[in-house]
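Missing here: one protein chain of the complex. Every other protein chain is in place.
Labels run A and B following the written order; every chain starts at residue 1.
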Amino acid sequence: MPFWQVFTPEGAYTDDDKQALAQAITDACISFAEIPAFFVNVYFHEMAANNTYLGGQQRDDFIHIATDIVARQLPTPEIRAACMSVINDTIRPFVQDRGFHVEIHLDQTPVELWRVEGITAPLDYPELFDQWIKENRAVPWEVPVP
Amino acid sequence: MPFWQVFTPEGAYTDDDKQALAQAITDACISFAEIPAFFVNVYFHEMAANNTYLGGQQRDDFIHIATDIVARQLPTPEIRAACMSVINDTIRPFVQDRGFHVEIHLDQTPVELWRVEGITAPLDYPELFDQWIKENRAVPWEVPVP
Partner (left out) sequence: MPFWQVFTPEGAYTDDDKQALAQAITDACISFAEIPAFFVNVYFHEMAANNTYLGGQQRDDFIHIATDIVARQLPTPEIRAACMSVINDTIRPFVQDRGFHVEIHLDQTPVELWRVEGITAPLDYPELFDQWIKENRAVPWEVPVP
C-alpha cells in the first residue's frame, strides 16, 4: 500500500509509459509519505471502450485512478490537499498532457486490517521502519499482541 | 464518481445492454443525487467462470456491483435506504429479471481525496456546481486553499 489501480483505454500506454508512470508514482509516494518503495503497488487495467462509460457514453479517452491508502492517514485538510496536489503533478504528464480526461479518488483503509508478507508493518517503531525502508523489504520483527 | 464496477459473467451483456445499463445508472444518479452526468463512471468487468467463486463454487450466473460514492454522503438511514431502493429498481431489469443472482455494495470515500480533471468539485458552491451540471464538464474555478 498504497494500492493503485489505473483504469485506462486499451493501448493508452506503452510498456515504457507504464514503467515510467509507476516509477513516478512510486517516487512521489516515497518522498511524500516516507514509505519503503516496495509498499507502492500499481496495477494497470486496460479497459475496452465498450466496457467504459462516462455519463452513459462509451469513452476511449478517459482514465480513472482508484487508490487505497493505509500507511499514512493524512490527518489534516492541509495535508490532504498537499497529497492531492503532489498526485496531480505526478500524473499530469501521463494524463492531461496527453489529452486524456481523468478522475482520481483515494480511500483510506484500516491499518489494523493490512499485512505485508503476512506481518504488520512497524509504523510506530521508527528504527524498525527505517530498516524496512533501507532494506526495501518486510524485515521480520516481534509484533506486539493486541 | 460515483465509480461503478460491474462484475459479470462473460457474455452476460451485449454492447447494447451495457450501454442501456450504464445509461440507466447515469439517469438514476443524476436524478437521485443531482450531479453532472459526466461524474457517473461505469466499468464492466467480464469475469470467466473459473475466476468467479461464490460459496467456494464456480459461478456463471452471478453479478457483483461494487460502487464508490463521494459527491453525496447519504446522511440519514432514510436516505441510505432510498438510495439502495433506487439502485435496486434501476438494475433489476438487467439482473434479477434476466435470471442473474446479484450482490451490490457501496462504499463512501473521502471527498477531500477526490479530483476531477485535476480539480476539486465545487460541491459547496451551488452556482458553480450548477454550471458543472449544465455544461457537463469540470469548469475551472478558484479553489479555496485549506
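Throughout what follows, a contact is a pair of C-beta atoms (placed from the backbone, for glycine too) under 8 Å apart; a residue touches a chain by one contact, two chains touch by 3 or more.
Since the structure is predicted, the reported quantities are computational estimates derived from the model, not experimental observations.
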**Report entry** Residue touching the undisplayed chain, where the options are B:G11, B:G56, B:G99 or B:P126
**Finding:** B:G56
Report summary line: Listed in rising order, the chain A residues that touch the chain left out are 1, 3, 15, 18-19, 22-23, 25-27, 36-46, 68, 70, 107, 109-110, 112-118, 136, 145-146
Query raised in the report: Which positions on chain B touch the chain that was left off?
Result: 7, 47, 50-56, 58, 62, 64, 66, 74, 77-78, 80-81, 83-84, 87-88, 92, 96, 101-108
